[in-house]
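A single protein chain has been removed from this complex, and every other one stays in its place.
So, subunit A:
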Amino acid sequence: MRAPVLTFTDHGIYCPAGDFYIDPWRPVSRALITHGHSDHARPGMGSYLATDAALPIIRHRLGEITAEGIPYGETRRIGGASVSFHPAGHIPGSAQIRVEVAGEVWVASGDYKVLPDGLSEAFEPVPCHSFITESTFGLPVFRWPDQTEVAREMTAWWAANAAAGLTTFLGAYSLGKAQRLLRMLEPIGPILTHGAVEASNAVLRAQGYDLLETLPVTPDLDVKAHPGALVLAPPSALGSQWARRFGKGSTGFASGWMRLRGVRRRRSVDRGFVVSDHADWDDLHQAIKATGAENIYVTHGYTDIFTRHLIDQGYNAQVVPTQFGETEEEPA
C-alpha cells in the first residue's frame, strides 16, 4: 500500500512525497503555512511558503525568515506533490492547502470560515478525497447570528456609551478579528487602537485592505481630546493598567465564545458580541459536504463529539492527535 498523502507526526502534518510540513509546531526545514496566527505560523522553520496575501503579516511577526509567496490557486510542484493554496475565509491571506500526489487529493483546511466578512478572501470549497478540518465550534449550540444585526448592536452599544460619557472598550484578537470589526462598525466617533492591533492594521493597509480610520494609542496621546471614543484592543489589555487611563467605560468582547453566557461571565465583560473567524456548526457540515471527501480528519476543538457525529452521518472520520496549544489570546 502506498504511503498516505499526508501523515500526522509529532512535528505536525507531514507530506512524505514532497518532504514538507503544514503549520508545523516544531522547527522543520520546509513549512507551508495556512495563515499568520501564532499557533499556525511559528518561528524557526528553514523556509516558509504562504500566500502572497499572508506573507507580509508572517514576516512582520517572525522577523528575518526565508519565505516565499504564492498567489491563490497557483499550482506548484514540490518533490512528488503538487500543492496549491485556496481561500479559507478565516483572516486576510488565510488559505486551505491542497496537496495532490498521484491523483489523490488531500486538503488541510487550517482554520476557516464560510461566512463572507467583507475583508478576508471568500472561502472556496476545494474538492478532495481527504479533508483535514478544524472543529473549534463543532457543537450544535454554535450557530452564528446575522452579522448585520450584530454590527448594528455593536454600533448602538457604542453610541449609548458615548451618550452616557463612557469609553467603549472592545476586545478582539489583534490580527483578523480587530480588522473585521473595523469593517463592521459605523464610524460614529474616534477609534483608538492598542499597539498590537495597530501593527496588524498597518501591515494590512499597506497591502491595500480598506479599514476604518484609527488613532494609535501612544504614551503622549491626550485621552480627553477624544470623547466618546471606542478603544479596540486585545482582550488581555482590557482591565489592565493600560486601559485605566481611559477612565470609566463599558467593556465588550467579540468572539464566537460569546455565544455561551458562561464564558462571557467568566470574562466579566458587559457585552459579548458573537463574531467568529471560524465556521459554525452548520457551516462546518456544509463545508465538509462541499469537498465531496470521504475521509475526514478532525483537529482543534470539540474533536471527539464532532467526529462521532460525522461518523453517524456516514463519513469515514477520525480525530487527529494534536499538539496545537491555545494561543495566548484565545482567538476564536
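Here is the rule we go by: a contact is a pair of C-beta atoms (placed from the backbone, for glycine too) under 8 Å apart; a residue touches a chain by one contact, two chains touch by 3 or more; residues count from 1.
By definition in this document, contacts and distances are computed from a predicted model.
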Identity of the absent chain, which is to be given by its UniProt protein name, from "Xylose transport system permease protein XylH", "DNA ligase (ATP)", "Non-ribosomal peptide synthetase" or "Cytochrome c oxidase subunit 1": "DNA ligase (ATP)"
Touch with the omitted chain, as defined above, among A:2, A:244 or A:261: A:261
Full-complex contact with the absent chain, from A:113, A:226, A:278 or A:309: A:309
Absent chain, residues of subunit A that touch it: 139-143, 257, 259-263, 265-266, 268-271, 302, 304-305, 308-309, 312, 322-326
